[in-house]
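Only one protein chain is missing; all other protein chains are in place.
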Amino acid sequence: MLLADGRHVPDLHLDASEVVRCRALADQVTAPVLGFVEGHTTVAIERTVLRLFGLHGAGPRGVPQVNLAVDELHRRGLLGRGAAWWLGYVMRQGARDPVAIVEAIASLPEHPAPLPAADDRALREALAREARAAVAELKGRVAGRNALKAELGTGPRPHKYLIVATGNIWDDVEQARAAAQAGADVIAVIRSTAQSLLDYVPHGATTEGFGGTYATQENFRIMREALDDESRRLKRYLHLTNYSSGLCMPEIAFAAAWERLDMLLNDAMYGILFRDINMKRTLCDQHFSRRICALADILVNTGEDNYITTADADEAAHTVIASQFVNESFAHRAGLPDRLLGLGHSFEIDPARPDTIARELAQALLVRHLFPDAPLKYMPPTKHKQGDIFFSHGYDLMADVVGWVSGQGIQLLGMMTEAMHNPSLADRYQALKGADYVYRAWRSMGSELQLKPGGMVESRAAATLHRARQLLEEVAADGLFAAIGKARFGDVARRETGGKGLDGVVARAPDYFNPLLDEMEAA
Amino acid sequence: MLLADGRHVPDLHLDASEVVRCRALADQVTAPVLGFVEGHTTVAIERTVLRLFGLHGAGPRGVPQVNLAVDELHRRGLLGRGAAWWLGYVMRQGARDPVAIVEAIASLPEHPAPLPAADDRALREALAREARAAVAELKGRVAGRNALKAELGTGPRPHKYLIVATGNIWDDVEQARAAAQAGADVIAVIRSTAQSLLDYVPHGATTEGFGGTYATQENFRIMREALDDESRRLKRYLHLTNYSSGLCMPEIAFAAAWERLDMLLNDAMYGILFRDINMKRTLCDQHFSRRICALADILVNTGEDNYITTADADEAAHTVIASQFVNESFAHRAGLPDRLLGLGHSFEIDPARPDTIARELAQALLVRHLFPDAPLKYMPPTKHKQGDIFFSHGYDLMADVVGWVSGQGIQLLGMMTEAMHNPSLADRYQALKGADYVYRAWRSMGSELQLKPGGMVESRAAATLHRARQLLEEVAADGLFAAIGKARFGDVARRETGGKGLDGVVARAPDYFNPLLDEMEAA
Amino acid sequence: MTARPPAAGTLVRPYGDRQDDGVLQLSFVLPVPAGERAREAAAEVARKLGLTQVLVASMEAAAERYTFFVVYGRTEVAVDLSTLQVAEVVTRKKGFDELNEFALREVGRRLVVLGACTGSDAHAVGIDAIMNMKGFAGDYGLERYPCFEAVNLGAQVENAALAREVVERGADAVLVSQVVTQRDVHRDNARRLVDELTRLGRRSQVILLLGGPRIDHKLALELGYDAGFGPGTRPSDVANYLVGEVLRRMGKELHG
Partner (left out) sequence: MTARPPAAGTLVRPYGDRQDDGVLQLSFVLPVPAGERAREAAAEVARKLGLTQVLVASMEAAAERYTFFVVYGRTEVAVDLSTLQVAEVVTRKKGFDELNEFALREVGRRLVVLGACTGSDAHAVGIDAIMNMKGFAGDYGLERYPCFEAVNLGAQVENAALAREVVERGADAVLVSQVVTQRDVHRDNARRLVDELTRLGRRSQVILLLGGPRIDHKLALELGYDAGFGPGTRPSDVANYLVGEVLRRMGKELHG
């Protein structure tokens, strides 16, 4: 198989009809969800819209203005019309600056007086115009980023993706620069533990996170600025990514878009399964956030790798594939092209078992063949990592081999101290040096090696695809909500009415107004 | 390709006529050398014969009795008749115990009186009988070893070969046991630096070596005893090996045979190239020592891996192959069957270069295909090892991968501290753990992977074979001595009359007598 | 496991390739550019740690202003094994059936066992491995034991909520998992449950177990728990400990 970037990977002979069927099933799975999504909005979506109109600040005790405003609307049951509409409403009443707007919204009566139809039309037109201008500005920023990328060029594939997670944005910057100097192509700033459960986006530059650094717009800006500078110095464009999953998915996507991030962790189901966020909430938020990604040319990374840190990687291999089809379908529905689809998977089969390379290769090649135009994000081993860093390092290198030979687009480099602590500078350096050696040493092996027809790798891939199809049949029949209820993904069961954030889901009123969504749907 | 031990390795398509031609050329190269060997003996060979007859002790200042005796004979120009003959001679004069024999030899006049023909015949017959009895005893010991091996069984292929080299035999024992407990199949006790240049074998248990422990018969005995014990405890036969190359090749082989070693480093040319030992001397000694190995069922390991620690592994790949054909031919002429032929090669291409895996795999598979019934000894990287032990460990694991996929019989495990010091216990442990992981993870890949026909691996293998043939043509035309003079192997040039030990080479007289050789040639 | 304590004065030192050679391998980064001065600084760090025969085996520019080192050296440090405080959870075990039978007979009822990964920690795999039917490494989880009524509350469970559950369900034992340890978040969090239970006057009635990849028995005791379980723990270890401890508190013995 010849990849778009010129690399070859060993051919896998798959049953094409099964692939077609999986895609059809995935579309069947996502269709009713989209129906639901199109009838609802969430507090996070509405906050995002207000951010587009410039409500960036934070009020007393750091509460973001958008939260103050949206919570007031929600309390009054007004959100179904869209926060933008109410923004227009209070602005017509004279509120101009953010503080005044928030105050005006907070002072709205339980049943605000309706607007005459002409005023309503004028309000919508004015805000649509403003939204169009803001979106144009956003697109200008993205174009600037793309120009820099074109000017400097990027490193060869796979892009080496390295994590920084000090908790302090300034230390993160220092480490990101160091990683870039050692060869990193993508810097991922990990978020503080459980930020995904905060129903607001913290404000400003932050220095105190646990196991990661808070995702804030200011932190994004600081890091992107440093990477722009470092990119110019190293004459190689450095990508930046962060996490959007969680209760603030669309807001974070918007901040990331504005600050010119290149990628985002953005999975349709991660929040549900791994953060116990209500499924309706997440499914609405993911759609809106992905529309933002499509608008801002942000590559989304999905989180199927997580399934096999909870479930057994060997037994659950097909759930990864099934979920990827679902994620792909959701992404297409949000307007994302394949080239922005960094579907996630990983090298996680217990290394105590025999023949793990055959099975990992089967999985990695299967994903590669199923999604030929997607860049793919390949994760290193994590769950079975050991405190024995020497073993752990060698184990990572095997993942590098499989990632390379199977032509992955983005490769997270494993950290030899994975079982202990967040990566240190030394760990990243060794990971880069090792991966570079592997890519160099195995350079032509992707085109050199062929698989025995009907051998262990091919049959394993075929069996996994087959089981993925069976699972998709079941999910299509039961519906996604029910399937998640039966722990069909990642061995985790969630109820439709359980989890966090359900109370932030609101049915759109017939006169729902969302000029940002209108802009994006028009694009 | 299906190996005798049940493993599969990827097929290489080679030009069979080229292989046939290489073997014919190698035989052409070794034939005249054998002619020379059959006309000569050496001080080392004669010392070996005396050892067979029980001259094991050492005189004042630790000089072995066999050296005292042989030196006396040599000084008098008597060696051409064979030391055994003179042993018989002085025994007829009444010398019985070793001390008396040595003294009697030392008291021989310049021109000892000749023996009447009948006495000469009786002398020869008596010694032949004694030799037969000693050889029978030796074979009994070897049979005992083989019975233990059959009883306990050995570990699966490849046998993991680990080095101990403390300089102190008691520390070596401790480390050998530890290595065995961690999974080693073969323990190699490395010799003290430059022991190969000593023209005698040190005596007794030793505790003071540099970079290794002296090879002495007592040290062999101590280690084999410890390994027998450990084998029984672990219920897995543990092999022992040491080095015979050098000025005492036949004597060490004899001691090893007696003490039931399983393998020996025994190369036809190593001493010449890497120790500057005279070529005539080494070529005579290797033949005799290999006959001993054939007699005692000792697997010989050749040293082609050394070539590419001196010469560039990429450019000199064909010299390894050519030398293996020569070593094979010499081995066959000494009566060694293929199953005792541990031809050496290694993973030594500079890891700073691209596509090293393709080239290493080409080489390893080429050797595997050329010598299908030989166990093959595969060496890990050494020359390009770094003080960065993390890199170094990963680099070793790649050698483990290639060794495994190409079906090697004996695999030396690389040490992550190779660039620093002799292996420590921790290094061996990590090497074993890493190799076990690799063998497990890649278990079926030898049968699973196929090579692109005419691809990089196949064409590299074909080109190397072709260049090996060209080199053999040249060596066959020039003669081995002249070829070595032109630095055709390992980038090292040696002159026919240079190097150490030439004065220990003696033309056999027409009445040359060597009952050990007679026994071995009759076998 | 070391059954008998070692004889007094049994000194051990790191072993490279000879008894007591004291060989140690170090690696670290210094925030300086690579070069001879950096190399010397690395050697000096090792010397200041008391190492001799210091060999800077590797110096690599990990970034423009950071250098990675591998260093070998020898230490004089020795440890007297007999003086070490080793708190070890007893590991003599009964088989599955035997344990269940024994426990049901001797206790006379099923023991109520709650499990949770607490605070903001979302790592459920460890507690699941101990609690869930399926278990871990071929060893059944506590849910499968007839002698336990085992309830896994999952991850991100608030300490206050967990303490309430203990009271409501009359739990005999609580299994707390803590995986995230950055900035000692696990310590504060683990202590909080003890405080809550103490506040409710329940601490002494319940067996408290702490577990996780960076937990050991010693740390658990220090944080006010009854026992600690580290990486590689099997459900059967925990089951045996629980039954044994309940019997002990009843004045009986597991291994009579």
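Note that the chains take the letters A, B and C in the order they are written out, and that residue 1 is the start of every chain.
Operating definition for what follows: a contact is a pair of C-beta atoms (placed from the backbone, for glycine too) under 8 Å apart; a residue touches a chain by one contact, two chains touch by 3 or more.
Since this is a predicted model, take the numbers as computed values, not measurements.
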Given A:28, A:146, A:386 or A:459, the one touching the chain that is not displayed: A:386
Listed residues B:70, B:313, B:413 or B:426, member touching the removed chain: B:426
Sole residue of A:169, A:426 or A:483 that reaches the chain not shown, by the stated touch rule: A:426
For chain C, residues in touch with the removed chain: 1-2, 5-6, 12-16, 19, 23-33, 35-41, 44-45, 48-50, 55, 66, 75, 77, 79, 81, 84-88, 214, 216-217
Chain B, residues in touch with the chain not shown (by the definition above): 167, 177-179, 181-182, 193-194, 197, 210-211, 274-276, 309-310, 383, 387, 419-422, 424-426, 429-430, 433
Residues belonging to chain A that touch the chain removed from view: 166, 168, 171, 175, 386-390, 417, 419-426
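In this section, only the chains that are shown with their structure count from here on.
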Residues of chain B engaged with two or more neighbouring chains: 388-390
Chain C residues counted as touching two or more neighbouring chains: 27, 60, 68
